[in-house]
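Structure incoming, see below.
Note that this complex is displayed minus one protein chain, with the remaining chains in position.
Coming up: chain A.
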Amino acid sequence: MSGEEDATVREPLDLIRLSLDERIYVKLRSDRELRGKLHAFDQHLNMILGDVEETITTVEIDDETYEEIVRTTKRTIDYLFVRGDGVILVAPPLRTALG
């Protein structure tokens, strides 16, 4: 390989660069979360993830009791391109998850 890439972490995008080929957690708009392997990203935070699990969280309110019923829907996708304008945050996977 060229070996010309700068290894110093200077800005936030460099931190994400460290996670390439690693599993990450992505929080998206509309109460969605993704967990997958980061294969590529750009400055817009467009990303390609592999072996992805998407979790969608919905809250239903019971008409009578007004209790909140939190539901999550999950699905898995082999390879997913994610448009950056929906991304809120990117982090290493949370340890409280299935691990």
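Going forward, a residue touches a chain if its C-beta (ideal position, glycine included) is under 8 Å from a C-beta of that chain, and two chains touch if they have at least 3 such contacts; residues count from 1.
One rule holds in what follows: contacts and distances are computed from a predicted model.
Engineer: According to its UniProt record, what is the protein name of the omitted chain, chosen from "Sm-like protein LSM2", "Transcription initiation protein SPT3 homolog isoform X2", "Alkyl transferase" or "Proteasome subunit beta"?
Structural biologist: Options "Sm-like protein LSM2", "Transcription initiation protein SPT3 homolog isoform X2", "Alkyl transferase" or "Proteasome subunit beta" narrow down to "Sm-like protein LSM2" for the missing chain.
Engineer: For chain A, enumerate the residues touching the unshown chain of the complex.
Structural biologist: These residues touch the chain not displayed: 1, 5, 10-11, 13-14, 17, 20-21, 39-43, 46, 48, 50, 77-83, 85-86.
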